[in-house]
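The complex appears here without one of its protein chains, the remainder shown in place.
Showing subunit A:
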Amino acid sequence: MLDFPRWKQLWYWALTLLALAAALPSLATMSGLRWPASLPHPTINLGLDLAGGSHLLLEANADQVVSQRLEAKEEEVRAALKKSGKVHYGDISNKGGSLSFIVANAAEVDAAREAILPLTNGAGLSGKRDWEIQIADTTRFILTPTQEGIKDAIDKAMETATEVVRKRIDAMGTREPTIIRQGNDRIVVQVPGLSDPAALKALLGQTAKLEFKLVDQLGMVDGVAAPGDEILPFANGAGAIAVKRLGGIKGDRLTDAKQSFGQNNDAVVSITFDSQGSEQFARLTKENVGKPFAIVLDGKVLSAPNINEPIMGGSAQISGSFTVQSANQLAIALRSGALPVDLKVVEERTVGPDLGADSIMKGVVAMSVATAAVVIFMAMTYGRFGMYANIAVILNVLMILGIMALLNTTLTLPGIAGFVLTIGAAVDANVLINERIREERKRGRKVFAAVEMGYKEASRTIFDANITHIISAVLMFEFGSGPIKGFAVVLIIGIITSVFTAVFLTRMWVAGWLRRARPNDLNI
C-alpha cells in the first residue's frame, strides 16, 4: 500500500501537471494577464449570470407547421391533378387536419392516385410515409398526415428556424451568441453582454413572411370575403382589405434586402428578387397594370399601391410607415429568410454586466477566505498530515479549473458556489483517513501499519460516500437547467479530482515522507 513504484509516481505527477497546465490560461486571464495567442489556450466560458447578457428560450408554434403543411399540400394536389389532365376533381378542402377531394367517377380513381402518389415521401428515417392516402365512398380521396410525417416536418422547420435565427443574430453584429436547438420545438439563444434584449426579441419575433397578393376591390361584402379571397388587416390598423388567396408571389425569392430612402425621404426597404422571382414579379405586374396589389408581411398588409407600370428589373421598394430602425430590422429579417414557423419567447433572463462582475469578485473573495480558513484549520488539526491535505485541496481547485477548461465547460454563479463547497467537502477524505490513522495509533499499531490501515479502511468509506455525491450531481446535471448544470459540472469534476488528490496524491506524499524520515511516532 505504501509502496510506490516509480512509474506510478510519474503517472500521478503527469496527470496533475497536465490539469494544472490547462488551468494556466484561465488563471492568467482572470488576473488580467494576456495569454499568448500562439500557445494553446483552453478556456472556461463564463455563464451569462457572470458575464452579463441575455438568455432567451424560443418556442415554435408546432400547430402552425401542421396547418401550413396542409395548405401547401392542397396547392400541390391541385397542381398535380390539373397537370395529369385526366382527372376531374372537386370539393377540395383541408378541414379537420386532413386533406380531401372527390373525383368525378370511380374510373378516375386510379389516375388520381397515380397523380398524387409522388407527393408523398418517406418521413425522415422512420420508414413510414409522410402522408397516408385513403379512399372513402369510392370517389373521395383523403390524405392524412402521419405522426412520423408531422414530426419530420417540425424537425425540418426547426432546423431551418435555428439557421434563420443564427443568421439574424449574426446580422445584428452581436458577438459570440450561442444558439442551440432544444427538445422538439425550442431554441435557446444566449447573447453575452446584451443587457437590453428588446431589439433582439423584436427581430426574432418577426416571422418575416413576405407576400405580394392581388387586391380584389370587390372582394369584401360586409366584412365577409368572396370565394377565393381572404381578408387581411392593415399593419397600421387602418381597416382591412380583400386579397386573392392564390396567384401571388412569395417573398422567399429574394437575393437582397436593405434599408434605404424612398421618394419622400421616408424609410423604405429595397428588395432584389432572384431570377425566378423577378420573372414572376414582372409577369404579375405586367398582367395587372392599373390594379392595386398588396404587400403582405406576416399576414398584415403593409401597403397596397397601384401598379403603375410593369416592374421588370427584379427590384422593388416596400414602404409602409417605417422608421429607419424598423426598416433596417425588416431588411435583416428578409435577408436571413422567413422563419418557417412563428417563434415566441417563453423564458427570458437578463443579467446586467455590473451584477456579473460583482458576483465574480465576491465569489473569488469568498473562495479565498474559505480556502485560507480551511487550510489553517486543517494544519492545526492534523499537523503535517493536514498540510498534505491542504496542498491536495489547492491542487484540487486548480485541477477542476484545468479540466473545466479542457472540456470547455461553462462556469456559472452556482458553479462558483460549487467550488467553495468543494473546498469544504474535498478535505473530508483526508479527515476520514487522518482520523482513522489516529485511531489505529491509539489502538497501538506501529506508524507504518497505522498509516497503511488508515488509508485502506478509509478508502472504502470514501468510495461509498462519494458515489452518493456523484448520483445526486449526475441527476442535477441531467434534470437541471442552465445555472444548475453549472453547479453539477463543478461537483462532478470536483468529486473525481478530490478523490485523486486527497487519496492518491496524499498517499504518495505520506509514503515518501515515511520512507525518508522513518518516524517512530506520528504527531496526528
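Odds and ends about this structure:
Here is the rule we go by: a residue touches a chain if its C-beta (ideal position, glycine included) is under 8 Å from a C-beta of that chain, and two chains touch if they have at least 3 such contacts; residues count from 1.
The rule is short, and it goes like this: contacts and distances are computed from a predicted model.
Name of the non-displayed chain as stated in its UniProt record, restricted to "Protein-export membrane protein SecF", "Molybdopterin-dependent oxidoreductase", "Spermidine/putrescine transport system ATP-binding protein" or "Formate dehydrogenase subunit gamma": "Protein-export membrane protein SecF".
The omitted chain makes contact with just one of the residues A:Leu57, A:Ile154 or A:Ile271: A:Leu57. Here the missing chain is touched by one residue of A:Glu159, A:Glu287 or A:Glu348, and it is A:Glu348. Considering A:Ala51, A:Ile169, A:Ala417 or A:Leu505, the position touching the chain not shown turns out to be A:Ala417 (whole complex). Residue-wise, the contact with the chain that is not shown comes from A:Ala370, picked out of A:Ala171, A:Ala240, A:Ala370 or A:Ile394.
The missing chain lies against subunit A, touching residues 49, 57, 59, 198, 201-202, 205, 344-352, 354-355, 358-359, 362-363, 365-367, 369-370, 373-374, 377-378, 380-383, 413-414, 416-417, 420-421, 423-425, 427-428, 431-432, 435, 438-439, 442, 457, 460-461, 464-469, 471-473, 475-476, 478-481, 483-484, 487-488, 491, 523-524.
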